[in-house]
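Showing chain A:
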Amino acid sequence: MNSESRENGYIVLQGLTKHFGLVVAVDRVDLNIAQGEFFALLGPSGCGKTTTLRLIAGLERPTAGRIFIGGRDVTDLVPRERDVAMVFQDYALYPHMTLLENIGYPLKVRGVPRKKLVARVREVAEHLKIADLLDRRPSQVSGGQQQRAAVARALVHEPKVFLFDEPLSNLDAKLRLEARAFLKHLQREVGVTTVYVTHDQAEAMAMADRIAVMFAGRIAQVGSPLDVYREPMTVEVAAFLGNPPMNLIPGRLEGGEFVGPGFRIPLSSTSPSGEAFLGIRPEHLRLAERGETGAIPGRLYAVQPLGPEVLVTAQVGEVTVSVRLFTEELPHLGDEVWLLVDPSRVHLFDSGGKRIR
Partner candidate 1 sequence: MRRLLGRLLVGILAASLVGLGLSAETIKLTVTARAVRGGVNSLLVQWLEDVVFPAFEKWMKEQGKDVEVEFIQFGGTDEALKEQYALDLKVGRGADIMGFDGFWIPEFDAAGLVKPLDEIVGPEVWEWEDWKYIPPSMREILGYKGKVYGLPLGTDVRVIFYRKDIFEKAGIIPAGSGIRWQPRSWEELLNTARYLKKVLPDVIPLQINAGTQMGEATTMQGWFMVLLGTGIHMYDFDSGKWYAKHPGILEALNFYKTVYIDEKLGDARTQLIPGARARTFELFRDGKIAMLVEGDWFWRSVLAPGSEWAVPNRNEVVDWAMMPAKEPGAGYRGQNFVTISGGTGFILNPNTKHPEEAWALMRFAFSREMQLEFQKLQPRIRARTDVPVTGDPVMSEMAKALLPLTTVRPMLPGYPKISYEAQLMTERVVAGVMTPEEAMEAYAEAIKEIVGPENVIEE
Partner candidate 2 sequence: MNLVRFVILRLGFVLVTVLIGTFFVLPLLWLLTAPFNAQATLRVEWPSPFTLRNFGDVFRNTFAIRALFLNSIIQAGGTMLGTAVIATLAAYALSRLEIRGRNVLVYLLVLFSSVVTGTAAMVPIFLLLYYLRLIDTHLGVILVLTGGLLPTGIFLMRDFVESIPRSYEESALVSGATPWQTFRDVVLPVLRPGMMVVAVWAFVNAWGNFLIPAILIRSPEKMPAPVAIYSFYTEGGTPVLTLISAYSLLYAIPVVVLYLFVNWRYGFRFFGGIKGGGK
Partner candidate 3 sequence: MAFLAPALLFIGVFLLFPFIWVLIISFTDTALTGPSAANPSFVGLENYYRLFNASRWMRAGEFGNALRNTLFFVLGSAILGQAPLGLAIALAFHRKKGLVRELVFSVATMAWILPDVAVAFAWIAFLDRDFGTLNAVLGAFGAKAIDWYFEKPLVAITLFNIWRGTAFSMLLFSAALGNIPPSYWETAEVAGANAWQRFRDIILPLILPHFLTDLILITLWTFNTFTPYLITGGGPFFRSETVSMYTYRVAFKFLEFGRGAAVAVVMMAINLVLATGYLLSLRRGRAWR
């Protein structure tokens, strides 16, 4: 995964490390982000993704490691010298300025003449469909409009890099979907290299060209959304992606078979014996008849009709397992259920959480 060399990465992080006192927020992170790429940093809160973003922006100084943007070592540069733009989770629109002044601020500090500034702001604002709000103050426009204004401010001075820090988390669900498409479209259009931090796997998958999944300050996996989804390299990654996430059932590997609580599944490839996790996505399970061979026995936990699909949750041993059924009808179920696995779709992880194969 580190096959790309420094030369073909537009943003390059080398051994990037950040300590806050005794806490290691970012731990020896190496990344290559290509020019024009939409790159997402995904992970649970506290995993170090925002810190990584802030290191790229220059808002934090790394404890160790180097940062390159466009081939230039920017590690010791202050933010203004890096020519980046950032959209914050709370948008950070200044309450005392109108949208015009807010959006035009990066131009103002660059000494752009007022007339040119207004023209450029208007251009960007028209593009983002907030041109008629420019005289208002942030408190006088809606959340979605604030979000667009914040994006406009990032766009206005044509930076080399966009940095987004969970820019959609303050929007309601409907707006969020709209904004997703809008941002993705916009990024394609302007073609600026983008680093996008989010904890929402769906958002990351929907928008990014590539994703880096971070846990505890380290990068667990980098790849295209589908690659990461299809072939998670660790239990953590597997459990983080997908909604609902991958089911993980603890058990043992014995002679080419996975032995779980009350079931055995033959495996296509042989693996060394020992404790292991069986990973299977909810859409790769289906309901079976009682006593069908290889069926996993469980107790019914909940049935959730979602419209185009039905989500069935069952208790298997100590864990709950989700099954996604692509049906609009509610299945008639008793207390006991049997789940059937597609053996070609299973993922195996060793006791340390690493993918086997």
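Picked so that all candidates are chains of the complex that A comes from, given by their letters.
In the analysis below, a residue touches a chain if its C-beta (ideal position, glycine included) is under 8 Å from a C-beta of that chain, and two chains touch if they have at least 3 such contacts; residues count from 1.
Only a predicted model underlies this, so the values are computations on that prediction, with no experimental measurement involved.
This complex places one of the candidates 1, 2 or 3 in contact with chain A: number 2. On the side of chain A, the complex with candidate 2 involves touching residues 54, 57-59, 78-80, 83-86, 88-92, 94-97, 105-106, 108-110, 137-139, 153, 157, 163.
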